[in-house]
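Comments concern the structure below.
Left out: one protein chain. Kept in place: all the others.
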Amino acid sequence: MTKTNAGNFFEDFTVGQVIEHATPRTITEGDRALYQSLYPSRFALPSSAEFARQVGLDVHPVEELVGFHIAFGKTVPDVSLNAVANLGYAECRFHRPLAPGDTLRTSSEVIGLKENSNGKTGVVYVRSTATNQRGEVAIDWCRWVMVHKRDADSPAPDPVVPDLRIVVPAEDLVVPAGLDFTDYDFVAAGEPHRFGDYEVGERIDHVDGVTLTDPEHVLATRLWQNTAKVHFNTQARPDGNRLIYGGHVISMARALSFNGLANAQLIAAINAGAHVGPAYADRTIYAWSEVLDKAETGAPGVGALRLRLVATRGRDESMTLRDEDGKYRDGVLLDLDYWALIPV
Amino acid sequence: MTKTNAGNFFEDFTVGQVIEHATPRTITEGDRALYQSLYPSRFALPSSAEFARQVGLDVHPVEELVGFHIAFGKTVPDVSLNAVANLGYAECRFHRPLAPGDTLRTSSEVIGLKENSNGKTGVVYVRSTATNQRGEVAIDWCRWVMVHKRDADSPAPDPVVPDLRIVVPAEDLVVPAGLDFTDYDFVAAGEPHRFGDYEVGERIDHVDGVTLTDPEHVLATRLWQNTAKVHFNTQARPDGNRLIYGGHVISMARALSFNGLANAQLIAAINAGAHVGPAYADRTIYAWSEVLDKAETGAPGVGALRLRLVATRGRDESMTLRDEDGKYRDGVLLDLDYWALIPV
Partner (left out) sequence: MTKTNAGNFFEDFTVGQVIEHATPRTITEGDRALYQSLYPSRFALPSSAEFARQVGLDVHPVEELVGFHIAFGKTVPDVSLNAVANLGYAECRFHRPLAPGDTLRTSSEVIGLKENSNGKTGVVYVRSTATNQRGEVAIDWCRWVMVHKRDADSPAPDPVVPDLRIVVPAEDLVVPAGLDFTDYDFVAAGEPHRFGDYEVGERIDHVDGVTLTDPEHVLATRLWQNTAKVHFNTQARPDGNRLIYGGHVISMARALSFNGLANAQLIAAINAGAHVGPAYADRTIYAWSEVLDKAETGAPGVGALRLRLVATRGRDESMTLRDEDGKYRDGVLLDLDYWALIPV
């Protein structure tokens, strides 16, 4: 009997099944420093404990994506080790800031299954929930992945496709307890642009580019204990390239978006996300954003912007997402739809 | 008079000599994060402060190898700066968990000397002891290295070869104070296999591979303040390659062994170790283990497995250590014999 984990195949999932993922993980100040070293982030709140205190928080949170990557990484050995592709995200909410000393666990419920017509693969839908050491929900999200069947001849399950919301409604956004932007320090934050300065439909070219390298993305992906072989092992793919973890691209694009969105300090929710194209070392990544919506929140001085964050291979000053035929334009790597909190 | 350290040569060592190594070093949460970033470790105990608390520890230890690499690194400038080869390890014991805030110092006693028949090199045996800020022994170990003579004409010392034990007896293993595996959380740890599930002679192919890169191993080796030139300087060797620190291979193999040995949470001792072949960037490293022995410990719920951990260049599903003529098989990089603590 083998003792090693070969991961789950499509047949191993049933709707309603709950998987408790392994490897609880304590966040440390080392994570903050490594994140800073890996991504060109300059958001004042995760950078400065003083800034965090001044906006009413009683801890110094790490970036929301630190928590997301850690929580997500735990699901990989059970959900996506045999995945063909990570198809999408929805309904991701950040319920409370995470700070050094917090320990995360993740569990996932299978909420949908649909075999593909080729009979060789199927789509698995899960809702994952990361909780802290007090059992409080920290992050939850849905994602769906295409997974290999172990045996093409095994029968297809009854298809169940969950009804996921296209966007997290603004009234469901969680603003961290205590957050108050009324005395917000725009000089420390780096830009004067506030909620009222952004218009729906506006696009922002974030200007800067970063050339990707293999050692950096494997350091990042390993930090999150994400074990997918394609990221680490040049023998895992015919072309010998290490496929870059999609979350590395998300974090890089989010950090690049500082230039133009410096006051979008916190991510409150991820509405949708698609890894449109693969990323590899030596490519130079750029980002642009589009303002999709705006909303008030009940918190003092805090507004919410719904943003589309697009990462591209090479700079696209035209900021064009799709070709005339509706397909993603060549060079688009990421299309991420999220809510950020910003001073009004 | 030069002020720089040229390292010791074979003639500089005498049996009984004690060397106090420089550079005390405080362990931090940054070391934990970097270790996680450098090696694909998913052992629950060093990953989660909650898990450590639940198994009875009053600190959140870093991996034992963090302590070992730091303690070992201090010996390099005095013992092995002019080493031709690191020949072996024995009698390494971990006397107490190390956690952020602990400061390590190392001293070494020369316990053996034997000139080689070529008259140009000799073997130096040392017993090294790392102590914490309270002067308590944290780790001790023996190693022997082949060192250049300064002058081939200098006379050979009387040969002294210490009588080192082939294996640390199970009754000499130190179980950390308070460790109690009776309420061990197998779900959090990631695998159900316990002490009773492993049989002597059993081999486990750890399946996963990691492709090595130069920036990663130099970041690791420098973190441990190991100064051996061959790791950092492409001009230090005729072939222009940076030789990868053997400890990097140990840590990589230990982390890979999670897949099949997830519950072997702590290393209690290293009985023997040989760096069989050199490792360089761009090679993909795999690991397999063999169960060599099993033993009870006095601690509640805690058993000990004696394991052989083998790292290979490329995967060897046959898990063959030696050829028919008794030589290590081509591609074997590391043969490490250690005791791990595991729930019964």
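So that you can tell them apart, the chains are marked A and B in the order they are listed, and the count of residues begins at 1 in each.
The rule is short, and it goes like this: a contact is a pair of C-beta atoms (placed from the backbone, for glycine too) under 8 Å apart; a residue touches a chain by one contact, two chains touch by 3 or more.
Predicted model only: the values in this text are computed from it and were never measured.
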item: Absent-chain contact - pick from A:Ile19, A:Leu34, A:Val249 or A:Met319; value: A:Leu34
item: Residue of A:Gly190, A:Pro278 or A:Pro300 touching the missing chain in the full complex; value: A:Gly190
item: Candidates A:Lys3, A:His60, A:Lys114 or A:His248 - the one touching the absent chain; value: A:His60
item: Residues from chain A at the interface with the omitted partner, ascending; value: 28-34, 36-42, 44, 47-51, 60, 187-191, 193, 197, 204-211, 213-216, 259-262, 282, 284, 314-315
item: Touch residues of chain B, complete complex, unshown partner; value: 2-6, 20, 22-26, 28-31, 33-34, 77, 100-101, 103, 105, 133, 213-215, 218-220, 222-223, 225, 227, 229, 232-236, 242
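Operating definition for what follows: only the chains that are shown with their structure count from here on.
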item: Chain A and chain B, separation of their C-alpha mean positions in angstrom; value: 36
